[in-house]
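Below: one structure in structure tokens.
Shown here: the complex without one of its protein chains, the others still in place.
Moving on, here comes chain A:
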Amino acid sequence: MAQAAQKLVAKVPTLISAAVTYSKPRLATFWHYARVELVPPSPAEIPKAIEGATNVIKAFQSGRLGQITVRDAFRNGLVATEVMMWFYIGECIGKGGLVGYDV
């Protein structure tokens, strides 16, 4: 039992180095994309965002939304779903747990 524990403890550094060599390029690709795609909006971009929102509302009011293709509508639906998922992630952070409220 003690020998098995000793062997495990001796293997831990090799395991850690293997994990690091495995994850380094993948982390690099993730960072390469996240630096552009996942950054929060800079304060200069917020007026553009408000402008984009008003555009969507105007399109909805003028009926232009009835003319977009199903492909585009599907893509927009996926984007909206992704935004909703960020809300649920925020809720998980706020309630301090992954499944259910810990009362």
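One rule holds for everything that comes next: a contact is a pair of C-beta atoms (placed from the backbone, for glycine too) under 8 Å apart; a residue touches a chain by one contact, two chains touch by 3 or more; residues count from 1.
Criterion: contacts and distances are computed from a predicted model.
Looking at the choices "Glyceronephosphate O-acyltransferase", "U3 small nucleolar ribonucleoprotein protein MPP10", "ATP synthase F(0) complex subunit e, mitochondrial" or "dolichyl-diphosphooligosaccharide--protein glycotransferase", the name in the UniProt record of the chain not drawn here is "ATP synthase F(0) complex subunit e, mitochondrial". The missing chain, though absent from the display, is touched by one residue of A:Ala18, A:Ala73 or A:Ile93; that residue is A:Ile93. Mapped onto chain A, the footprint of the missing chain covers residues 29, 32-33, 35-37, 39-41, 45-46, 48-49, 52-53, 56, 79, 82-84, 86-96, 101-103.
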